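All protein chains but one are shown in place.
A, B and C label the chains in the order they appear, each numbered from 1.
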Amino acid sequence: MPWIVRQLVRLVVVLFCVTLLTYMIVNILPGDVAIVILGNLATPQDIAGLRADLGLDRPMLVRYFDWLGSALSGDLGRSYRNGEPVAQAIIDRLPVSLQLMVMAQVIALGIAIPVALLSVRKPGGIFDRISASAAFGFLAMPNFMLGIVLIYLFSVSFDLLPATGFTPMSEGLWDNFESMILPSLTLGLIEWTVLMRVLRSDLLTTLKEDFILLARVKGLSPWRVLLRHALRPSSFTLITILGLNIGGLIGGAVIVEQIFALPGVGRLLLGGIFNRDLILVQGTVAFIAVGFVVINFLVDMLYAVLDPRVRHVRFRS
Amino acid sequence: MSDLLAIQNLTVEYPVGGGRHVHAVSDVTLSVKQGETLGLVGESGSGKSSLARALLQLPPPKGGAVLFEGQDLTKLGGKALRAVRPRLQMIFQDPIASLNPRRKVAEIIAEPLIVSGVSDAAERTRRVRAVMEAVGLDPDLVWNRRPHEFSGGQCQRIAIARALVLEPSLIVCDEPVSALDVSIRAQIINLLEDMKARFGLTLLFIAHDLAVVKSVSDRVAVMYLGRLCEVADSESLFTTPAHPYTAALMAAIPEPDPDVPLGDTKLKPGDPPSPLDPPSGCRFRTRCPHAQPRCTDEVPPLRQIAPGREVACHFPLVG
Amino acid sequence: MSGAPLLSVREARVGFFTARGPLRAVDGVSFDLEKGQTLGIVGESGSGKSVLVRSLIGLVGESSGAEVGGQVLFEGRDLRALPAREFRGVLGRDIGVVFQDPMTSLNPVMKIGHQIGEGLRLNRGLDARAAAARAVELLTEVGIPEAERRAGQYPHELSGGMRQRVAIAIAIACAPKLLIADEPTTALDVTVQRQILDLLQREQRERGMAMILITHDLGVAAGRADDIMVMYAGRAVETAKTRELFRSPRMPYTEALLRSLPRLTDPTHTRLSAIPGRPPDLARRSGGCAFAPRCRYRTDRCDEEQPMQTWEGARGYACFHPRGVDVGGSGGAAE
Partner (left out) sequence: MSASAAKGAVVAATRPRRRWHWALALPLGWLMLVVFLAITADWIGLPDPSAQELILRRKPPSAEYLLGTDNLGRDMLSRIIYGARTSLIVGICAPFLGFLVGGAIGMSAGYFRGKIDMLAVGFIDILLAFPSLVLALTFTAYLGQSLFNVTLALGILSIPAAARVSRANTLAWANRDFVLAARTIGASNWRIITREILPNLLPPMFAFWLVAISVIIVAEGALSFLGLGIPAPQPSWGGMIADGREALDVAPYTALIPAAVMFATVLSLNFVGDMVRNMVDPRRSAL
């Protein structure tokens, strides 16, 4: 069976398990779902009504497949707090979260790649040691702490940037950008350290290979050797880590959206959890997990595009 | 001399994904006589290491039988197989990788005794000290030290001691000197010869260096791409090679003597084919100077051309 | 020998800082190499042969914390004194290198034709199209069938032997004056090794290149080198014409090496004369000759004093009791 088909089958299986696991988490937890949603002051009739609506008397697996069936057709059920369809709530908030994560990733890569290249130019040199310590420092900074420190510096002490709130692009690009700088910096400034360290260690390993010595014998300047020969073979682990870190970013986004009051998917989830809105939580967690799995699948595909060795093994066997 | 080990129609294949297989060893029949050293020669990809591991059922072969002291190892289950193992030992190419870096030398050599149930600690210590001295290691000096404190040659001595401590009848030596420096090789070769004489061992000596194989072997078998080409006693094989591949190997070896002219391998240009899809018929035909159409259609059987000499070639150079 | 030798090395030295203290991998090695000649550098692992040659062309750099010393004259110019850009020019145009492992000496994610053409574009000013055409010619010259198709392929699609041929094509692309082969065939099978060595020698003769052939295999050196330099523990212990070295070695280490080799001409089970002891530990150097602990002709002087390099015309060795030379009855009975 060709590789691509095997991977698609694997993707479907993982997605199936992920959604099942989400559904189970929300349903097998202690406490009756209806009571949890309506709260223990609710009258027995309300509880009975809700149970009927949700069809809670049917076995969980059957309910799961119903939920999955409707989910595939875009209906993630209705929130029991405000009756708004969950899917619609997610779609409305998706652009904010996506913009946040994309900007954070751009900042992270924008710092990580040049810094890694510069520090590898003279391993153990001054720049290498400074960047390593800086990376070390940022790595030890939790994003919620960094967010507070950035707000304290840029909003409280010097009123340069808004501390909270989100201005959609429709109301002016610059305002939107201004409102997103601090949140994306909060995520990006930590993310770059992980990417830099991975790229740096791979570059150092590649630079010991014979084909780098051969490039130097050809008379290539150190920078040309780094950029034309060392960078590409060293970028594969970086790409894999990019995929895996998306999960970390989503988690981080939840916090950053909370700190900066950005109306994103993360904050939607938090709200759902606080309000005991199980249906909303169920839909959001499933959406996030599915998104994460799909992104990682695409990153895996990217791998094959960049590395001819992988491409040949995967698409010729 | 009766056969201590008889390999019949041994076949070893590794799946490589996408339904394709590496044909490492194909239908090899070979026997090792009690007390002899059988040399097994071949280039990388010839399947000699795969054959060695299949003998020890690590992993078991895909097909064929391995008769050791009358028992077919491929038929034996866990416990029964483990009971036979002490008499069939192995030493490896990379001496340092064959020793657990976290354990002391004494523990490494004593482990086989513990595993085979020698519970009396004093008895174990006595036998470990004896086998250490036998391989030229000073027990008091090395007892509590760890493998990283030793050179390649000394690590191989420790590995040999570990193989000897259970008094095996057959030792499979998988390229035991290839990873060692030239000056150390002779030490280990002499040690193996001494141990064989002293403990009445039988050796299966695997290597790609013909000169080393000739120095230690009574009989020699030559393998190419998973198949046996030729089996003969050492003297006649090296003086009058019957298979074209053996002749080419001999001609290709650079003699450490400037006056010996470089031999002509007469090989067709091009690289050895891959074991993933070996050529039909005789697998050497793509490089053989004497290849005929018959070699493409018909796999040459291993047949006897003289007492104690077998060759798998339609047009052997001798007989 | 007209004019200055192509390459002249004086007191080459390489030291590393390791966890076990400073380690002198190359401890003062001097040699000359004439145009069109082949120098075989023979030694076991840890003898410093590879580090020596790599340090000459600046491949043992500051990154590994190495301390590099000595003088390297290439066509009369001291490479170590040249500014970086000029040095790279000389390296790119006039020196080609073939490394040991064909698996790692080619860029795994760059097409073969491109890797061959790169040197041509940089050093010979060819444009992309001309470089690509020349690359295909070179592939054919080094014996690779269907060169056109192969040029568009990646290294992992070729066998070990073919990859080494590509490495040779890269090394000779800019018509260098010096070709360095650092154990070019150690990772290959003996039949393929033979074809690669023949190819190297043919290219060297046709282009009049000088060659440094580094190997641990005395057989390879015997058949291919005009002169041989034997290295032990970072020092050049013996240098001689190939035939003289094999016929009448001066240094006990060379003699012991030659006698410890199993030979196809010897009958089976002939006892090998092994060299006792273990390889030298470069971090803990004794004052005297590094080979003393393993040498049959050792005297107290060998332990205390390091033998100086002495020369008999082109022959050089460093030993108090050289073999086959009567040095005033200082022991060392000639066997």
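The rule is short, and it goes like this: contacts are C-beta pairs under 8 Å (C-beta built on N, C-alpha and C of every residue); 3 or more make two chains touch, one makes a residue touch a chain.
In this text the structure is predicted, and so the values were computed from the model without any measurement.
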item	value
Touch with the omitted chain, as defined above, among B:Gly47, B:Gly64, B:Pro112 or B:Gly152	B:Pro112
Sole contact to the chain not displayed, among A:Leu38, A:Ile113, A:Ile239 or A:Ile273	A:Ile273
Which of A:Met60, A:Val102, A:Ile130 or A:Leu244 contacts the chain that the document leaves out	A:Leu244
Of C:Ala12, C:Ala25, C:Leu122 or C:Ile172, the residue in touch with the unshown chain	C:Ala12
Those residues of subunit B which, in the complete complex, touch the missing chain	53, 56, 58, 82-83, 85-86, 88-90, 92-94, 97-103, 111-112, 115-116, 159, 162, 166
Interface with the unshown chain - residue positions in subunit A	13-14, 17-18, 21-22, 25-26, 29-31, 36, 124, 132, 136-137, 139-145, 148-149, 151-152, 156, 197, 200-201, 244, 247-248, 250-252, 254-255, 258-259, 269-270, 273-274, 281, 285, 288-289, 292-293, 296
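The criterion applied here is as follows: only the chains that are shown with their structure count from here on.
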item	value
By number of C-beta contact pairs, the top two chains	B-C
Centre-to-centre distance between subunit C and subunit B (centres being mean Cα positions), rounded to whole Å	32
Subunit A and subunit B: spacing of chain centres that average the CA atoms, whole Å	53
For subunit C, residues contacting two or more additional chains	none
Of subunit A, residues touching subunit C in the complex	122-124, 207, 209-211, 213-221, 229, 232-233, 306-309, 312
Residues of subunit C that touch subunit A when the two form their complex	54, 57-59, 62-63, 65, 85, 88-89, 91-93, 95-97, 99-101, 104-110, 118-119, 122-123, 154, 156-157, 167, 170-171
Footprint of subunit B on subunit C - complex, ascending	44-45, 143, 145, 159-162, 189-195, 197, 216-220, 222-224, 242-243, 246, 256-258, 260-276, 278-279, 294
